[in-house]
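If you scroll down you'll find the structure; I have some questions about it.
One protein chain omitted, others in place.
Presenting chain A:
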Amino acid sequence: MSEPTRPAPPARLSSASDRVFEGLILVLASVILLVFLTSIYQLTRDSWPALQHFGLSFFTQRTWNPVAGVFGASSMIAGTLVTSLVALLISVPLAVASALFVAEYAPRWLANPVGYLIELLAAVPSVVYGLWALFVIAPILGRWQITFFSPDHPDRLALYTKCAALWAENKTTLQCFFVPSSGAGRGLALAIIILTVMILPYTASVARDVIRLVPQDQREAMYALGATKWEVISRAILPYARAGILGGVILALGRALGETLAVAMVIGDSQDVLRSIWGNASTMASVIANQFGDARETLHRSSVVTLGLTLFFLSVLVNYVARLIIARLTPKGIQ
């Protein structure tokens, strides 16, 4: 977009007031930069004691023990990555399918309401998802675990003993990974389920938009060759929209990494390593939510802020990459 071509002479009269206005707008717009820089400054300053005390081992150490004053974040980093990536893996096919439905299958009278519903899904607050997961999904999941994953046979005790021994050695087999917990449905699995639901609309709406941008000729050419609808989708539409969908997926990943309360409410808040999909775990965001208010010791508080700093840079990176992909893809003029 080009600047208006300004007629030179009469504008000179107002150049002083124009400069004042421009200055004012610039100052206010600089607040945006200020918020960003202040955030980095605050978070770095507050995490300094922990970073100085533990160095890089903060990110590799597994022990997080406020009583002993030892803080290592590796199991929370793992919790964040595992919940986010698994939720992403489940949600992407669902999101793309719903985008295809809205953009390609549904008649207009149905496409608009379904599109609305998916956007409302993005508007539901995290804490409401958490409440629903806690009161509705957790009991179902708890019953389901007991029914399917701990059948009441004599080998059960043997299995537990074996798994407990393996855990003690810090080796987990796939079998042990499905040992039910006593958390009444709460834990890693529930966190993944609720995250999946929460990030669906982000991928879905980006995917819908890029699918709509696929030129009509692409579809028509395929149909003219006698292709079925699915062949058009799989060979003309999805390849064309692939990179844009990827941008939406990365955007959703950014959301998942920082999602806090819904996860904090259901993940069980344990600093153990991930040993079972039904077991308790924690993410960086859930630890901040659950511990920052009670953290009295400088080192504890500072360690929690370090998690925030890590999350900050992780989100900046992820969002930057997503925007880069989307910007490169969006045809000029549509942005």
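Keep in mind that, in the parts below, a residue touches a chain if its C-beta (ideal position, glycine included) is under 8 Å from a C-beta of that chain, and two chains touch if they have at least 3 such contacts; residues count from 1.
In this text, contacts and distances are computed from a predicted model.
**Q** Which one, "Nucleoside recognition domain-containing protein", "Na+-dependent transporters of the SNF family", "Methanethiol oxidase" or "Phosphate transport system permease protein PstA", is the UniProt name for the chain you do not see?
**A** The chain we cannot see is recorded in UniProt as "Phosphate transport system permease protein PstA".
**Q** Using the definition of touch stated at the top, determine which of A:141, A:163 or A:288 touches the missing chain.
**A** A:288
**Q** Touching the hidden chain in the complete assembly: which of A:76, A:141, A:206 or A:305 does that?
**A** Within the whole complex, the residue contacting the unshown chain is A:305.
**Q** May I ask you to list the residues on chain A that touch the chain which is not drawn?
**A** Contact residues on chain A toward the absent chain are 1-7, 10-11, 13-15, 17-18, 20-22, 24-26, 28-33, 35-36, 38-39, 42-43, 45-46, 93-95, 97-98, 100-102, 105, 107, 114, 116-121, 123-132, 134-136, 197, 200, 204, 216, 219-220, 223, 226-234, 251, 254-255, 257-261, 265, 285, 288-289, 292-293, 305, 308, 311-312, 315-316, 318-320, 322-323.
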